[in-house]
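The complex is shown incomplete by one protein chain, all other protein chains being positioned as in the whole.
Order of writing sets the labels: A, B, C and D. Residues in every chain begin at 1.
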Amino acid sequence: MKATAEVATRAAIARRDSVARRKGVRTAAFRWLVLVVLILVWETVTRVLGSAFFPPPSMIVVRMYTMWFSGPPSTLFLTDPAIEHILPSLGRMAAGFAGGALAGVVLGLAVGLSARAYDYLDGVLQFLRAIPPPALITVFLVVFGFGLKAQLAFIMFSIVWPVLLNTADGARSVEPLHLQTCQVFRLTRAERLRRVILPSTLPKMFAGLRLAVSLSLIVMVFSELLPGTTDGIGFQLTFAKSQSDLTAMWAGIVLLGVLGYLLNELFLVVERRVLGWHHAAQQLTE
Amino acid sequence: MLEITNLSHVYGGGSPNAHHAIEGLNLSVAAGELLCIVGPSGCGKSTLLRSIAGLITPTGGQIKVEGDLVRQTPDNLAVVFQDYSRSLFPWMSVADNVALPLRRKNMDKKARREAAHEALESVGLAGAERKYPFQLSGGMQQRVAIARALAYRPSLMLMDEPFGSVDAQTREDLEDLVLKVRGHHRMTIVLITHDIDESVYVGDRVVVLSKAPAHVVGDLKVDLPGPRDQITTREHPDFVHLRAEVGRLVRGHAAAA
Amino acid sequence: MLEITNLSHVYGGGSPNAHHAIEGLNLSVAAGELLCIVGPSGCGKSTLLRSIAGLITPTGGQIKVEGDLVRQTPDNLAVVFQDYSRSLFPWMSVADNVALPLRRKNMDKKARREAAHEALESVGLAGAERKYPFQLSGGMQQRVAIARALAYRPSLMLMDEPFGSVDAQTREDLEDLVLKVRGHHRMTIVLITHDIDESVYVGDRVVVLSKAPAHVVGDLKVDLPGPRDQITTREHPDFVHLRAEVGRLVRGHAAAA
Amino acid sequence: PPSATAGGLEKTKIKIATLPAIDSAALYVAIDQKLFEKEGLEVTPQVVQAAPEAIPMLLNGEIDAMFGNYVSMFAAHDKGALKLRILAEGSRAAPDSLSIMALPDSPIKTAKDLEGKTINVNVLQNFQELALTQVLKANNVDPASIKYVQVTFQNIMPSWKSGQIDAAYLGEPMVTAATASMGARKILDPASGPAAEFPISGYVSTQEWYDKNPKVAAAFQRAIHNAAKLMENNREAVAKVLPTFTQIDAATAATVTFPYFSSNDNPVRLQRVADWMLEAKWLGKPIEVKTLMSPTTSG
């Protein structure tokens, strides 16, 4: 009796697993289907439209290939322009993101946790947050000069806000009973921060980081409009725009889109690892 | 009313540390019956309740409520969760918490408010209407959750250790309240409790579950002369006998496992 | 050990719906004593506990722990919160939850892990170490919270209805566990409970609080022959007498208010 | 309906995108001196920051024509972004209206010193580079050794002063300002020698618009040419309008060097621009400028 029940249960589990797997496969297939359909629609519409401003995706892809990905195998098929423009952009973006995110986390925790830091900093931070960076380019320029330093400062200055605000929000909404538990067991500040406040801030922090990831790509482009810039995806893109080379501009747009997509997927992988407990705990309801 | 056949549930199916919470559980509850479930901690009582409420899909077996297979939450059901404090909505006043489910009931605003007020009064919380859950003590929050379920007047009420956080006196009052409401409105009630006395006092039947994976190891009909009364009923020899019987079943199994 | 003089606490002071939770409460607990507190739901027991733990600053009166005025949380204190499920850290495994406070104790990683394992075993949760809190039943979570406090070996332990969500058998085991640990490590324990039998069984003294605003209405020394035993102690005539006495005090006041 | 007005114009109200720079003065003078009115046209200028930005507006009909530099326009035409039609020539570089300048303490003294140096331009691969390349070649300087960096107008002075660029490529009114306030020295006139009277900008539209509105185009061309003629010996007429559409105040307006405003259209000199662009490989195929222009209809 019990044995049969067990067998039945095991079968049921297997069934459920395969259902889940099939569901996953179906979701992935659905995603690709959506993508393919959209690209087909795009191709058709642009061909019908025939506007130089909206080249068909097939043309864009060809342009991307010739411009960036038709290099020799020794450089992983990257062409010189790709090495000259894409790599520095990615480097700037990564460094800017890392710096901005770190600053955002640190400042966010400070402002979210300490009333004193909040009082001193909040006004100034809110002020800075509202400032349009394009209006400050001259100031950036005289402070940092041409090139990398100004670009990084520019990226960080834009990236920091979503991380900062969301981290502060997260740090402020730590479950009070968790804090009380810490207090009762006299955990040191460092332990509280590392073991309790940080983990419970993470879900909200990640919302900010996810915003920051795609934002970093956008401001990377803007940072490459700064005076004196000579390379980068954004540089190429705006150069193409000024030359009315719209296919090249679209190539830049599509490259940014693909990068954005890849970065986001990467981010989600990291998030799933870091926030696994959170997602699991949230799935009480199936 | 409620028909459970060969129910089983496995958490984390597939993974190496899958947990068999319920296995081959059969149970049926007649309409209007008050069934008490007792069993060791972690055996699967809450899991059973969640399955009945359609909140989880059990991995095996069937549950029928009024003849219909439970796929979603059955109609006219109310649940008092074990983790009552998390089941209250922190952004609503106590009265709003109680009144919210009544929106399903074609009641106008005033009627809802009155029903909420009445239910809160019946659990001894008159005057707390406008407070927020966080301003209440644990026991008071638990009573709000009970009031919410009572005000809803479900035909099937599931209660998961509903009186665990209140003092002895209030607990007795609440037991009597549930009995009274059940009588008035012909609800079917499934009540999980750890208090063996309580199970015998309020139950028409007491079902004892085994350690995980849970299945029924005892099913006792409580045939005490009604109406029940906290003093006379508890003194009744049948009560004392049944209580000992349930106790033996619970312990016996807890010890054996 | 613990000296409370003229304590009072008002929630939402100043606002029109201020709530006087405690008023003029005096209490002292000797070192090594196990004090049980009983009182009606919502009277202010948890508030009292939080004040002792330095988690809230009472609006009036003084609390001294080992002669020092409580401003911050006293050293070597452990609390089992009433809302146990919320006090566990969801991102840590059960073992990590228990081991975390031990970081304050100059123990290396291995020692911490062992202590956690031992504590979990003592509450009947051996084998659940690597699970996460959300994978446990209510009663199991409560036991994790107890294990965490026990593993910490505090000199003062505050427990707020620590056995409310476990079955009768486990409850008795835990009561005995607390008594045993107390004996071994000379802790002072303040335990809030709604179970009058329990208060008499585990307590060296039982204090009965009034309805809100809480103050002491009864303070009974429990002079039962030790070591206590679930069967013989509960049969002892003094036990029966004391239990009735506490019951009268609780009820008397609950009825009068 | 437009038929009611003189000459049976296809339309009488037109909108023209212009730049906030001295070069587009002719249009404002024509408005100010009622030259358009005489032709039966009512012209509304719309200031944009850079010529390429006006192309979408041209294409979706928000504007009828625009004032833009030939290099951008030819590039757009070459890339197929629009089918270009030149309505009237606009400005040509006059001596000293463009200048490569160095700060007083800079080691750069002659054109030769520019080799390997960093010089700013408003937009990369535009008329500034095109002209300078020819002039450098004429001065025996390797044009390829120059490093051009794009610096927005507002940031030229700060980046020059802070040494981010070695020499500054300035236009008016910056030439005057830099000379006066910083004692900057002129190193080279990029609009000299082979690039003398280098055509910079003109009034353009799409071929499609032109086909629909040939009479308006002719009337517009006449008004612009007439304005240019009027400006040739009437500095005040220009100085008067400058403060209305640029950030140049009246005092500066009185002293800056103006470019030449073309009072007739000349395909030959414009062809030079297209040819140099082809030489620099900025164009994919040759452009025969004459086919994009109309004969000058005004006297």
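The working rule: contacts are C-beta pairs under 8 Å (C-beta built on N, C-alpha and C of every residue); 3 or more make two chains touch, one makes a residue touch a chain.
Convention: contacts and distances are computed from a predicted model.
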Given the options "Cytochrome c oxidase subunit 3", "ABC transporter permease", "1,2-phenylacetyl-CoA epoxidase subunit A" or "Pyruvate ferredoxin oxidoreductase", say which is the protein name UniProt records for the missing chain.
-> "ABC transporter permease"
Quick one: which of A:Gly112, A:Pro199 or A:Gly228 touches the chain that's been left out?
-> A:Gly112
Sole touch to the unshown chain from A:Leu76, A:Leu128 or A:Val269: residue A:Leu128
Taking the entire complex into account, which one of A:Met59, A:Ala103 or A:Val142 touches the absent chain?
-> A:Val142
Listed residues A:Gly100, A:Pro162 or A:Pro227, member touching the removed chain | A:Pro162
If you put the missing chain back, which residues of chain A would it touch?
-> 27-28, 30-31, 34-35, 38, 51, 53-54, 108, 111-116, 118-136, 138-139, 141-143, 161-162, 164-166, 168-169, 171-174, 176-177, 179-180, 182-183, 189, 192-193, 197, 203-204, 206-207, 210-211, 214-215, 217-218, 221-222, 225, 234, 237-238, 241, 249, 252-253, 256-261, 263-265, 278-279, 281-285
On chain B, the omitted chain is touched by residues 50, 53, 55, 73-79, 81, 83, 86-92, 100-101, 104, 132, 134, 152, 158
Contacts of chain D with the absent chain, listed as residue ranges | 20, 46-49, 52-53, 55-57, 59-60, 62, 152-154, 157-158, 161-162, 173-174, 177, 181, 246-248, 252
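The rule is short, and it goes like this: only the chains that are shown with their structure count from here on.
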Chain whose averaged C-alpha position falls nearest the assembly-wide average = A
For chain A and chain D, let me know how many angstrom lie between their CA-based centres, rounded off.
-> 42
Using CA atom averages as chain centres, what separation in Å is found between chain A and chain C?
-> 47
Touching two or more other chains - residue numbers and ranges from chain D = none
At least two other chains touched by the same residue of chain C: list those residues.
-> 83, 86
In the complex, the residues of chain A that touch chain D are 51-53, 137-138, 141-142, 145-146, 227-230, 239, 241-247
Complex contact set, residues of chain C against chain B = 11-12, 17, 19, 38-46, 82-83, 85-86, 124, 130-131, 135-140, 143, 160-161, 164-171, 194-196, 247, 250-251, 254-255
Chain A residues within the chain C interface of the complex | 175, 177-178, 180-181, 183-188, 191, 195-196, 199-200, 202, 277-278, 280-281, 284
